[in-house]
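Here the complex is missing one protein chain, while the rest keep their positions.
Let's turn to subunit A:
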Amino acid sequence: MFSLWQRVNALATFSILLLAALSCAASFLDAFNSPSVRAHAEVIKVNRFRKQLTGNDEVSLTLNISMDLQSLFTWNTKQVFVFLTAEYETSKNSVNQISLWDHIVPDKDNANFRVRVPTKYPLIDQGNNLRGKKIDLVLHWHVMPKTGRMIRDKMALSEFYLPDAYT
């Protein structure tokens, strides 16, 4: 501590160490947040259901989605990425997981909403197994914190059956 620059150095080192400790503490407190997400999704309409020229089934839907993600937000949450997947089983793949719609929730004020949307991304199967197939709609969310680990979770919302014939 005998010179000005040595004091500046000591101050910078100790203050950054403490900043890291504060960030760790903020991230640690997130572990005590037990969110309860309420969400609902249903298929209103099958807009298109066809076999592509390559032989794969392609489906486009219109969905009614509502959710309340407010309990996910803590003081250490930067944003929440939420996406809806269609999950089903075929003889080729035991798990098929296809993202239909996604959304970035920037803050708590925008975390409770209801939308009626066409699927952002088409549901394309590997093959042509989709006629009459049971599809589960699953909501996934990734909570992106300001400091610390990203938290991932999911919730099965509803299931529906695709029509037996192409449109």
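Note that in this section a contact is a pair of C-beta atoms (placed from the backbone, for glycine too) under 8 Å apart; a residue touches a chain by one contact, two chains touch by 3 or more; residues count from 1.
Assume contacts and distances are computed from a predicted model.
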* **Hidden subunit of the complex - UniProt protein name among "Signal peptidase complex subunit 1", "GPI transamidase subunit PIG-U", "Vacuolar fusion protein CCZ1 homolog" or "Trafficking protein particle complex subunit 6b"** => "Signal peptidase complex subunit 1"
* Of A:L22, A:I44, A:I104 or A:M150, the residue in touch with the unshown chain -> A:L22
* Structure fact -> Which of A:F14, A:F113 or A:Y161 touches the missing chain? It is A:F14
* For the full complex, which residue in A:N76, A:N96 or A:T119 touches the chain that was left out? -> A:N76
* Structure fact -> On subunit A, the omitted chain is touched by residues 1-2, 4, 7-8, 10-11, 14-15, 18-19, 21-22, 25-26, 29, 74-76, 146
